[in-house]
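Just one protein chain is left out here, and the rest sit where they should.
Chains: A and B, in written order; residue numbering restarts at 1 for each.
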Amino acid sequence: MLAKLQSLDRRIIYLVVFLSLAVPLLRPIGLPVSIAEETRALHDFIDALPPGTPVVVSFDTSPGGYGELASGAIAILNHMASKDLRAIGMGFFDTGPSLLESAFAASLYAEKEYGVDYVNLGYLAGGENAIASMAKDLLGSFPKDFRGNDTKSLKVMEGITSITDVALVVTVASGTPGIPEWIRQVGDPLKVPLATVVVAVNVPNMTPYLQSGQLCGLIPSMKGAAGYEALISMKGLGTAGMDAQSMSHLAILFFVVLGNVVHYIGKKTGKAGGDKE
Amino acid sequence: MVQGRVFSFWLLVVLIGSMLYGMWRARKGIAIKIRRIAGLNAIEEAVGRATEMGRPVHYTPGLGGISAAEATQTFAALAIMGHVAHLSARMDVPLIVTIRQPEVLPLAEESVRQAYLEEGKVDAYVPTNIRFLSNQQFAYAAAVFGIMAREKPAANFLMGAFWAEALMLAEVGSEVGALQIAGTAQLSQVPFFIAASDYCLIGEELFAGAAYLSGDPTQMGSIFGQDLGKAIVALLMLAGVIATNMGSSFFSTLLGK
Partner (left out) sequence: MRRELPIAITFVLGVLIILAFFFDSPTLTNASQSLQNWAVIIAAFALGIASVNLIQVHAKKIARGQDRLDWLYSGALLLGLFGMTVIGLFKGPADQMYQFWFNALFTPGQATVYAMTGFYIASAAFRAFRIRNLEAGILLVSAALVMLGNVSVGEALWSKFPVIGSWLVNVPNLAAQRGMMIGAGIGGIAGGLRVLLGIEKSYLGSGS
């Protein structure tokens, strides 16, 4: 028995993790959702903006990271659309604008008019250099939008000539360029408020920026999205995923405990194993 | 000068000054003692293991490019790769290098080719072993999984900037039984490398690694200078904490300049 556990087939671990994710998704338990302070701060910031205010939503993520960020991004877009805010979309990951198209389609913006209420300006290559270029010349950096329209001619861009004309930038970020690059090129030098929807692994790295006020709000991964959905009273992907996330965390904790029990018994009975030598 | 960057500029000047001093000191012949970094000392063992097992070595210089903030990590990874390439050529073991960023490919090719040339093994250099896989993060990761599963390297080097694929790359390496040496300055990925690899270079150890392996006194001197710079920053932080807690706004004003 001990020997079996010491050399536990990885596939058994994978199966348990899969079930811990899939079962709650199919049969939700309805665990309570808490709302983080920084998520509430972002909600309140957006809530206080008057209708027609332009907000930049930058999709700085790949389809991989987007799986974790979609719920938060759509919740923000839904909130913005319900407040009649203008959404100026862009992306500094080559895959960002395509993901933005599907996010607009999945949000309340789908019922609004493209070019009047929202726009997808497309991708600008160059990572942090591209963000710097956009900060210096927004319209020059995006002369055409993602769908090939002349950016200046779009109603949604009325009165916007520079990034300083927008009330807030929300970056949906899973890597580089991401939050530090936006802070360096836009937040700090131009004093444009920044917020982010971020993958869980990067949440601890965001704390210094929140404490220093360089970020005015944050949606930490799916948990933050569930909180945001509760704030705007629109249940979505975040709420649906919370039970699955809880159960998978418990499954991982179970394997940690099991691993230690096996290690301890193995040590007591003098059978080393379980570890890769 | 740009508002808000005055202090950073002078701090950079001081840090560069301390590094130049370290290099000057080393050039004058003053011996520098640097603690042993286990991960770097294990490189030879890892390549030797691959030779004994008749299996290849896999090296990735990370997923970062050469023009963003991670550029220094990529350069450090390329420098360590040069060392691994020399050892691989010397021990007649195939070295597979996988690349994500297109602009890193010519640098990696040149570095490995030159190492084989310098070892007098130019015939053993296989250009198609330096492989660009995809500039898409997870397509690259999936391709590395495939290479690991098919070619079963006995040594797996993961150096440079990594993101969400870090743990997966190390776990797949562990599955195929490779001895793994990882190194990154991407702080969010350090815990994964520590958990899943045999040795891990944490943050600055990656940068120091290239200098450490070169054995060049000037480069070693820069590590001394780097530590001197760290001491200066630590003193500044201590002074800042004490002054701010005593009600002085001197440091916060200074940082805002």
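Everything below uses one rule, namely that a contact is a pair of C-beta atoms (placed from the backbone, for glycine too) under 8 Å apart; a residue touches a chain by one contact, two chains touch by 3 or more.
Please read all numbers here as calculations on a predicted model, not as lab measurements.
From the options A:66, A:109, A:182 or A:228, the residue with contact to the chain not on display is A:66.
In the full complex, chain A touches the omitted chain through residues 8, 10, 13-14, 16-18, 21, 31-34, 62-68, 95, 97-99, 101-102, 125-126, 129-130, 132-133, 136, 146-148, 200, 203-205, 207-208, 223, 226, 242-243, 245-253, 255-256, 258-260, 263-264, 274-276. Those residues of chain B that touch the chain absent from the view are 1-2, 5, 8-9, 12, 15-16, 19, 23, 65, 67, 69, 71-73, 75-76, 78-79, 82-83, 86, 99, 101-103, 105-107, 110-111, 113-115, 118, 128, 130-139, 141-142, 146, 150, 164-165, 167-168, 170-171, 174, 185, 187, 190, 192, 195-196, 202-208, 210-211, 213-214, 216, 218-219, 222-223, 225-226, 229-230, 233.
Everything below uses one rule, namely that only the chains that are shown with their structure count from here on.
Taking each chain's centre as the average of its CA atoms, chain A and chain B sit 29 Å apart. Listed in rising order, the residues of chain B touching chain A in the complex are 2, 4, 64-65, 67-70, 136-138, 161, 163-164, 174-175, 177, 187-188, 198. Residue ranges on chain A touching chain B, taken from their complex, read 10, 62-65, 95, 127-129, 174-177, 180-181, 188-189, 199, 201-202, 204-205, 276.
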